[in-house]
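All protein chains but one are shown in place.
When the chains are written out, they are named A, B and C in that same order, and each has its own residue count from 1.
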Amino acid sequence: MERLKKKFAKVEIITNCEIPGSELKLLSFFEPTIALTSKPGQFVEIGIPGCALPKPFSIMNTQKFGIVEILYQVVGVGTTILSKMKEGEEITVLGPLGNGFSIDEETENCYLIGGGTGIAPVLFFANYYEDKIKSKLFLGARTKNLLPDTSLLPEGVEISTDDGTLGFSGNVVELMAGKLLAPAPVYSCGPKPMLKSILDFTNTWKTKIEFSLETYMGCGIGGCLGCQIETKSGQKHVCTDGPVFPASEVSDVL
Amino acid sequence: MERLKKKFAKVEIITNCEIPGSELKLLSFFEPTIALTSKPGQFVEIGIPGCALPKPFSIMNTQKFGIVEILYQVVGVGTTILSKMKEGEEITVLGPLGNGFSIDEETENCYLIGGGTGIAPVLFFANYYEDKIKSKLFLGARTKNLLPDTSLLPEGVEISTDDGTLGFSGNVVELMAGKLLAPAPVYSCGPKPMLKSILDFTNTWKTKIEFSLETYMGCGIGGCLGCQIETKSGQKHVCTDGPVFPASEVSDVL
Amino acid sequence: MSFSPAITFLDKEYSSPILGASGTFGNGDIYKDLLNYSKIGGFVTKAVTAQPRAGNPGQRIFETSGGVLNSIGLENDGLANFIEQKLPEFEKYDCHIWVNVSGNSPEEYINIIETIGEHDFIAGFEINVSCPNVAHGGMRFGASADQVRSLTSRIRVRTNKPITIKLNPNVIDIVEIAKAAKDGKAHAITVSNTFLGMEIDVHKKQPVLGNVTGGYSGKPIFPLALRCVWQIRKEIDIPIIGCGGITSGLDGIKMLMAGASLLQVGTSTLKNPRALEDISNEMSDWAEKNGYSSFSEIIGVAQKND
Partner (left out) sequence: MSFSPAITFLDKEYSSPILGASGTFGNGDIYKDLLNYSKIGGFVTKAVTAQPRAGNPGQRIFETSGGVLNSIGLENDGLANFIEQKLPEFEKYDCHIWVNVSGNSPEEYINIIETIGEHDFIAGFEINVSCPNVAHGGMRFGASADQVRSLTSRIRVRTNKPITIKLNPNVIDIVEIAKAAKDGKAHAITVSNTFLGMEIDVHKKQPVLGNVTGGYSGKPIFPLALRCVWQIRKEIDIPIIGCGGITSGLDGIKMLMAGASLLQVGTSTLKNPRALEDISNEMSDWAEKNGYSSFSEIIGVAQKND
């Protein structure tokens, strides 16, 4: 597959608001090249004023006419600054970056499993392949506030929270274990313990299982070699070889 | 004279707007202790988010009920950040600092001469001693935009601009030289070349002549020894021994 | 049980691990109305030299890149004035006061220490072998292990007060210098002084500072100072006073985790006169929230996880 060109641009913030019902924030901006060429599982590097490094975020959605949407949680210095920025203020964006989830021609059904902010790429997947793949969506979080209001989520979504404040009480894999699920491809993004449970849960499945991983990143584009992980087939760089890996390749680092 | 206690406080910005007719900005905040104890010629150190050092600004006015007003020009990193801050956002303030202008019991008339942002302390003087001392105010700047609109200035003010865009065309001392001025105490703040001209202009006067000086400062309160100048009576620190000095003491550093 | 910010250092109890660093706190008089001295560990005086010093000419301080460059050049009124004017005030301050001593020769250091003597209201002497801002000053000593060892051992026997050697971090191997201080029988080391930097004024086309170069301090040097503390603690066992770029409670916690037992805060005070108390409170809040009952439990913990 020929690698597509990446776009670097200064963009104005269109929306930067709390997602109703949650502590999560939604950021959107207008960047048609990125909007038109991004695939689910790919990410962008956002340059925030005052930060030395750009910050990687999965693409949660792209809208017609070129709008890109990101979902984020405030966890540190950069996301705090970002959360205080107003509409019309300028950030930079580089993308689309990384490989994205891979789908096979014959795939008709799949399970999408998102945990925490890892719900972003699976929501993009559900949306992007809506007409092609029938996906069953499972989302988990520690508590209700770390998920968007259910009215904003696709129909048929199943939700779990560790503290039981929304949906099933427990983790998302326990939720899945309670159902009789026929094997099908799995695409997932979330905390490592969740991915590990998914791996165990699906260990008899012969289907494609792909995980989108996070590491701390420098450049996001292969320039700094800061984002290595040890896979079954040797050292890889999450920003260029990933962030999506076959689950079996990365079982040792979960 | 016993030195009064200083106050350090976090304050919210009340106004931070352009002064009509100019590029200058007016900053105000509520800090009653500082408002009630400040004298003309004293200054405050403003702590701006993102700066390592506080920035010194003369007090331009204090209002009943505790409001302190500062006039400033955007010249560098700190003033740029400050100029973008909104009402309600937080800064820190330490003050009142420095000695302020000294007046003698018998003083009835004086000349107040301000150049550039040095107009701030002389405006405070005019206002503060309004009932006690009849002052004649001369203000100069490079160009019209560096002075507040005349409607905002005390009546009877005489103005000069280097480029003639407002008032007398030339510098403020040339403006004064055109008048027949009887010797009287002079209080001035402004660029060094202006102060030097004033010194020359008044060299036969036997009256009190005081200049408020600026140096780059660290702490503003005598802790770092960063703000020394060489006066006729030895090395002094502008933040504690000044910023106001007898003109004759500082003639060598103008 | 509630959290106590008190900490024992060289057998004395400090009500907080945070001290004001030399040169940013005057001699205690300046901040007395702004800060509750009984809530801080104490402070270190501005450097005292045998004779009065005028310090450096021209611009002495400048903010850049998020930090501060200074080249004060040890301005002080000299030993005699220090003893007459400053020392008598110390009694009033309810905290530990270390005297920062600077000299051009071992004899000058010894002269100062012996003349000040065993004063009751002095916690000890901080031997400044590292001021980057004097041409023939302390820097020479700070750079060589041999000189540090010999200076330390010569000073050590002239006083019963504790001494801490304030190291110069602009060296290839700070552990070697720390070892020399330990071999010379220093009670503690202060890690560290400023990093040598400079700035240029593009309009004047000349250095900003009158002295050309100056000491770089504040937030940007934190990772550098933390590394120095870590390296020393990893190799040798001597109480460390951590100093450099501490601007928040978390920074203070990190310095303790790296192995410092006491902390100094300098540049932060210039902007926030209450920085010592604020940082100390932030540290207490963090430590309490994370289940510690005293700061001493935190000292060096990150070394164990390495």
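Quick note on the criterion: contacts are C-beta pairs under 8 Å (C-beta built on N, C-alpha and C of every residue); 3 or more make two chains touch, one makes a residue touch a chain.
None of the values given here were measured: they were computed from a predicted structure.
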{"item": "Visible chains that the absent chain touches, using the contact criterion stated earlier", "value": "A, C"}
{"item": "Contact with the hidden chain (one of C:Gly55, C:Gly124, C:Gly245 or C:Gly266)", "value": "C:Gly245"}
{"item": "Listed residues A:Asn109, A:Gln228 or A:Ser248, member touching the removed chain", "value": "A:Gln228"}
{"item": "Among C:Gly73, C:Pro162, C:Gly197 or C:Pro273, residue touching the chain not depicted", "value": "C:Gly197"}
{"item": "Chain A, residues in touch with the chain not shown (by the definition above)", "value": "5-6, 8, 47, 50-54, 77-78, 92, 94, 215-219, 221-228, 230, 235"}
{"item": "Residues belonging to chain C that touch the chain removed from view", "value": "64-67, 69, 143, 168, 170-173, 195-200, 202, 204-207, 212-213, 216, 219-224, 226-227, 230-231, 245, 250, 253-254, 257-258, 286, 301-302, 305-306"}
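The working rule: only the chains that are shown with their structure count from here on.
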{"item": "Chains contacting each of chain A and chain C, listed by label", "value": "none"}
{"item": "Chain whose mean Cα position lies farthest from chain B", "value": "A"}
{"item": "Highest-count interface - the chain pair sharing the most C-beta contacts", "value": "B-C"}
{"item": "Closest chain to global C-alpha mean, per-chain Cα centroids", "value": "C"}
{"item": "Between chain C and chain A, distance of the C-alpha-averaged centres to the nearest whole Å", "value": "47"}
{"item": "Distance between the centres, which are taken as Cα means, of chain B and chain A, whole angstrom", "value": "56"}
{"item": "Sites on chain A at which at least two other chains make contact", "value": "none"}
{"item": "Multi-chain contact sites of chain C, meaning residues that touch two or more partners", "value": "none"}
